[in-house]
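Note that one protein chain is taken out, while the other chains of the complex remain in position.
So, chain A:
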Amino acid sequence: MAATEAPTAANAADLDEKSKRVRSLLSSYYGTPQAPGSAPSTPTSTDGPGTPASAGPSPAAAAAAAPKSLAGAPSGRPKAMLPPSGLPATPRLTNIDSATFDAERYLQQLLKQTRLDALLVKHIEMSTEIKSLDSDMQMLVYENYNKFISATDTIRSMKSNVDGMDANMQELNTVIESVAGRSQSVNNKLQQRRDHIEELNQVRGLLFKLQAVFDLPRRVRTALEQDAVEIAVDHYAEAAPLLKRYGHKGAIRRVAEEVDALARELSKRLKARLMTQRDDAADTIKLIRRLGEPVESLQEDFLQSMRARLEGILVEAHRVVEAVAAHYRLSPPPADLRIKDPAGWGFEGETPPGLQRFVVELDQRFLTELAQTAALFEELFEAGGRKRLIKVVKRSLSEAAAFEAASTAGVPMDAAAQHGHHGRSGSPSLRLTSPALQRDWGSASLADALYTISNDITRLQRLLPELSPQDRGVEIVEGVVRLHIGNCFSCLERRAISSLADVRSKLRESAPTEAPGSAPEEQPKPLAEAFTALSELVERGAESILQGMRVYTSRQWVLRSWQDVFVDLVQGQLQHMFLSLLSGFLAMAGLQQAGMGSPSTPLASHSSGLQGALKSQGSTGEGPPQPASPSASSAASDRQGGSGSSEPPPTGLVLLLAKLCEFLESQGVAKVMEVLAAVFPGQGAGSGGEQPPAFVAGEVARRLRLAAQQLLTAFVAAHGRRLSLAARRSVDSPDWLQHKEPRGPRPVCQLILERLSEAEAEAGQLLEDSGSMMQRPSSFPDTLSSQAVGTSQAATSGVQSSALERNVARLFSERVRFSGRIEFTRSSVLAGVARLGLKSMVEGARLQTLGRAGLQQLQLDVHYLRQPLSRYANNSEGAALWQLLDEVLSAAMERSLEPVLLDPPVVERIMAAAPPLS
């Protein structure tokens, strides 16, 4: 039983605890003290131990009993109400505060289980308990009521309080509103003032600025006067926007105008400074920009100044070149020969710099300047102006290139030409061999200089890639080489022509002093000398030029891209030189070439840029542009030979020219071809594939041959004319009808022979004899004299014979041809001359009417001439001459009223008895 009792007791204690807590909660809720609560708890606590003690049944019985009692007591509640666990129902039944408390059952249980006394006790206990509870309840209701009443009171007082406050609040509101209104009005009033003040403040600021503006001109001017350009610019720059904006009206306009004027002056001054002070250029440019100059014009100015400086360098260099030329005495010293920095240009005292030195110096100056300027430009202006920069740089670069080309090509040529000059003017004789021929025409030093130039130009690559400096370098090289070639050839040509001019003047001078009687052997042989010198000059000159070209071919970089063009160029120039020499020769001889265009200026084919530079170069000597001028002028003077205003070219010169042409044709061209083949192996010389070679040897030779023939014919014609005059004098002058008996040949015959020997003297210097000359004196006259006697007898008989017989007789004699080709031999030339003279004699005789004595006189003359004439001619030509002499005689007989010739023995006798002529 103790086991069942223990949990029941525990349950009972648990229920107590619970009710106590409810009570305290309630009391705390109502704020009542603990005391009333404790009172009820006490019975419970006392009650609890009593109950377990009274109950002692087994738990199962107790459990079963309890519900029975409960159910039996109040109402018979189903056993389902009992916990299935079989917990004792007692505490629940006893716990009146429990929700499941069943008063009926509790009562029944009580009735069942308890004894009467206990019931009584219980009853009493319960009634007391009810009584206390009622009192508790009463007290609680009272207290509750009290509290309610007080709460109601409090609420009532609160309500009355609040009602009173409302009015105050209203009042407060109105007060605050009025305060706000006032504050607003005060604020408004103050705002006007404030605006005014603000405005005044602004005006003050403006006035301050305006003051600055009005002061501006003065300040700028002051700054200008003190040359404080920077400050002036600062001032201007500050005021500029203002002026720009307001400068068009009112009082400011005046200021603006003034300032503008000042600004212009300022910018002018700055630009001047830009020109002069190179180092400050950047600052100056900045200043000018601040002056509001547009960038374009600024760039323009900048580039202008740059160009001016670059040109200054070129001018300086040009002076140097002139000085060099003057040094070599190629030109009169220029009047304004002031080289600022002779030492800088490599002058050592009076000695001008070498080419290399000069080029290096020029490059140094020019390119450095250029590079610096370009860099500066880059720095000053953005990429916008680059195009313009490139343009200007390109222009000045090409100017410089042209100049360099001209001067570099010119300088060595000057040197070369100078040698020629000294060689010529130094020696009185006509020896023309000059040391310059041994030179390589400056090719080597030129190549070195070119190397320098092209390298230097490449330096610009980094700075100005647009210019493609490499190409420019190649261009320069090409230009210079072209120019040099042209110069070389035209220089050679010039020398040849001027040597010829010298020869001509020498011949003219010596012509009067040439005494008619002086033997040709004693005379110096100017023609032979001149020919040797000239042929050597042309041949070796051309050869050495070509050899000089080796320098170029051996240096690959020179001809990198235009090897073929180069070869063509050289050949073309060579051909040009030959042809132009040729036309120079012909012009000198007073002849004009047939079927050939006028020779163009040798250098006209070159780039025009170089041409311009060349013009300036032309002052350094007999300039390349005028190589044709001496020959042209001489041609002009020779052309007037017919009008008597100037004498025709000396015959010796014509012969010299003819011989030169012949020499060039026979040897010069072949030699040149050899050299060409050696210098440019595999190129040119007719092997040039689809294009014809620029040097057409055949054509050149053909023209030379033509010209040689022409000149030779002219030589023969000139001498023939002189001889004709003499011959005509011999037959025209006397009165043939009243002629006296002849006593011997007339002196005029001697004149004819002299004329012939003059021709011989000239021809003998240059032309070779054919081989039979030596043996002729023995055999020739004999054979011919017999023949001559025969013909003269035929002529004698022909006097009476008919024309038919005469013609038949003529059929057997060879006809004398005048248009025949004249060979380059002494006898052929002399025979040609004699032929012309004798023919004139025939013609002259035919115009006369002679008496017997006159005829016989002519017979003697002819006889006298016959022997000496054989000296001049070869067999066949001699025969022709003799035939012409016969014709003279037969013409005389035809024109004779009394055709009676002297018998040959008589002739011999008279000849023997005749006084010797002169």
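Quick note on the criterion: a contact is a pair of C-beta atoms (placed from the backbone, for glycine too) under 8 Å apart; a residue touches a chain by one contact, two chains touch by 3 or more; residues count from 1.
FYI, contacts and distances are computed from a predicted model.
*Asks:* Could you tell me which of "DNA-directed RNA polymerase III subunit RPC3", "tRNA (guanine-N(7)-)-methyltransferase", "N(6)-L-threonylcarbamoyladenine synthase" or "EIPR1-like beta-propeller domain-containing protein" is the UniProt name of the chain missing from the displayed complex?
*Replies:* Going by UniProt, the chain not displayed is called "EIPR1-like beta-propeller domain-containing protein".
*Asks:* Consider the whole complex, including the chain that is not shown, and state which of A:Q299, A:T651, A:S724 or A:Q750 touches that chain.
*Replies:* For the chain that is not drawn, the touching residue is A:S724.
*Asks:* Which one touches the absent chain: A:I149, A:A308, A:A375 or A:L897?
*Replies:* A:L897
*Asks:* Can you name the residues of chain A that touch the chain not displayed here?
*Replies:* Interface residues of chain A facing the absent chain: 590-595, 598, 635, 638-645, 648, 710, 717, 721, 724-725, 737, 802-804, 806-807, 810, 815, 818-819, 836, 839-840, 842-843, 846, 849, 894-897, 899.
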